[in-house]
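A single protein chain has been removed from this complex, and every other one stays in its place.
And then chain A:
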Amino acid sequence: MSTTTTPPPGVSAQDLARLAEHWAERPSLRGWFSTVDHKRIGRRYLVTAGFFFVLAGLSALVMRTQLARPEAGVVSPQEYNQLFSMHGTAMIFLFATPMLFGFGNFLVPLMIGSRDMAFPRLNAFGYWVFLFAGLFMWASLPFGAAPNNGWFAYAPLNQEQHNPGLHMDVYALGLLFLGISTTAASINFIVTALKLRAPGMSLNRVPLFVWAIVATAFMVIFALPALNADNLMLFLDRRFGTHFFDPSAGGNVLLWQHLFWIFGHPDVYIIVMPALGIVSAVLPAFTRRGVVGYPLIVLSIVSISIISFGVWVHHMFATGLPQLSYSFFSAASTIITIPSGIQIFAWLATMLLGRLVLRVPLLFVIGFVVTFVLGGFTGAMFAVTAFDQQVTDSYFVVAHFHYVLIGGAVFPMLAGIYYWLPKITGRMYHERLGRWAFWLVFAGMHVTFFPMHLYGLFGMPRRVYTYRSEPGWDGWNLVSTLGSYLLAVGLLLVLVGVVHAVRRGRPAPPDPWEGDSLEWSTASPPEPYNFPALPRVHSLHPAWDERTAESLGAGATADRILSDGRRTLVTSELDAHPERAVQMPESTLKPLVLAGALLIFFTSMLLAWYPAAAVAALAVVATIAVWLWPPRRPDEELGVTG
């Protein structure tokens, strides 16, 4: 990130110096806390989500060790129940979505040719809230007060009389706290992708990854309120004596399930969709052509994001609702597999027509296809109500969703990590180490989870801390446990590979893969201002297209260099016609202060220190007021002339 970079033709050395001056953040402690750079925030999301992944993964290893033998005593039932609850909750809420939002934060502005997210301070705020909410939830584990009712926390077991202690208060407050971050990030993605695209990037030239992130963000906006309502009612029930989920006082326990899954099923796609976007982003570089069927894939993304709101009852097929409603939700759940089928065959067609470059990212994409397709089959099976009733809540469903989530989300993430590591860190990874990691992860995944289909069919329910040997499940469980160790070794090698690249990797050129999207037109790692001159986009594959390349270099014009201030370009929503240049905010500590005040608020509510909570609430309001107070703007910006 030096200022001595040679300017591309068309951008003068003075312009470059001015850009560096306006955008650079001085490396200081204060700068570390106050940054609003989407790339630094994106990296932090990736690292923090990775850290929570390690914690949740270690929880799973303890569980698998406990289940290696029948009636083992590695952990107590109470400990086991907290471990599986934290494993699920953390993997879903603290790893999957934040990890993908980390990719989104780093990549979306680069891919659309912008200098930052639309709301950089909101972006920083979102990260701090995510970090604090994650620590808030994990901190409960050493105190033996972690959530202990599974990640979907059914009523009435989540109620005070059945579940005393702080466990479910941590769950309800933690998820409400985290929801602020997810919502803020989603709004930011939508506005960024609609308003900050480089001139010429009309909607039909938007990279598939960006489509996926935006569709995901819309799903979050519509799905999350149901979860928030659920958790608010849960907290009121537990702490303030309301009876939303108490049937003895006219409440309804199925209300919890309906609201939870109205959020929860879209959430599966909230996790998988951006990961599928990564697949579409990685493939062109390793097949040497664009993904087949761009409009079909966009249609798939949009239709999944809509249909996914009409399938939630397939999580409730055993609750005894009327058969008529089951037949409707069964049909919707069956149909939603079609758009995924289209995407799979579009990728396969891409591979059939292109030339495969078998590097580590492509290996993970191939592993993704194999695994995700198997998870898709069992997913379609769960749409068949009668079969669902037999295998739901057994180890068969555990197998199913690990195939979908590891196959459909973790493999693409790993492909993405290897693919964008040169861009993110400026260093190349070690190819042989990466291949070892792939084969161990792939083998470990299948050895762990494939047998679960079997012992699920053989009658083993999920969420049991132990089992007796008579039903004959022990051999298969031992296989799963050994597989989980293999998987852990593979994932450790991924971590080693990343650390090795950061420490010892050879410096990465700007475009090591000859990729097709705009992030490969920036330096590795990108300058704080991303592009010396914002591009003018002429095709769906701007980095492969000479006219776009020309616009970044010799064809750069002052209206796209914007070196007199911290500025980027706002364009129209559909066709990306330039509208005006906007001033972007400077780094600030306010997001951190606001997130800290919220942390104090939620902690005080958890511990029932209500006066402290009231003070924290005041601090929240005051910080927001200061943040939003209209600044003194220069006359020019206010439109005052003369």
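As a working rule, contacts are C-beta pairs under 8 Å (C-beta built on N, C-alpha and C of every residue); 3 or more make two chains touch, one makes a residue touch a chain; residues count from 1.
Throughout what follows, contacts and distances are computed from a predicted model.
Candidate names were "Branched-chain amino acid transport system permease protein", "cytochrome-c oxidase", "Tyrosinase" or "NH(3)-dependent NAD(+) synthetase", and the UniProt protein name of the unshown chain is "cytochrome-c oxidase".
Contact with the chain not shown here comes from a single listed residue; of A:Ser12, A:Ser202, A:Thr242 or A:Gln389, that residue is A:Gln389. Touching the chain that is not shown, out of A:Pro9, A:Gly241 or A:Gly320: A:Gly320 (per the contact rule at the top).
When the omitted chain is restored, the residue from A:Pro9, A:Gly241 or A:Pro471 that touches it is A:Pro471.
Summary of contacts with the chain left out: across A:Ala13, A:Leu58 or A:Leu348, the touching residue is A:Leu348. For the options A:Ala24, A:Val191 or A:Val253, the residue in contact with the chain missing from this view is A:Val253.
The residue touching the chain not shown here, chosen from A:Ala24, A:Val369 or A:Ala549, is A:Val369. Interface with the hidden chain, as seen from chain A, comprises residues 76-78, 81, 149-150, 154-157, 162-163, 247-248, 252-254, 287-289, 292-293, 296, 318-320, 323, 326-327, 330-331, 334-335, 337-338, 341-346, 348-349, 351-356, 358, 366, 369-370, 373-374, 377-378, 380-381, 383-387, 389-394, 454-455, 457-459, 461-468, 470-473, 476.
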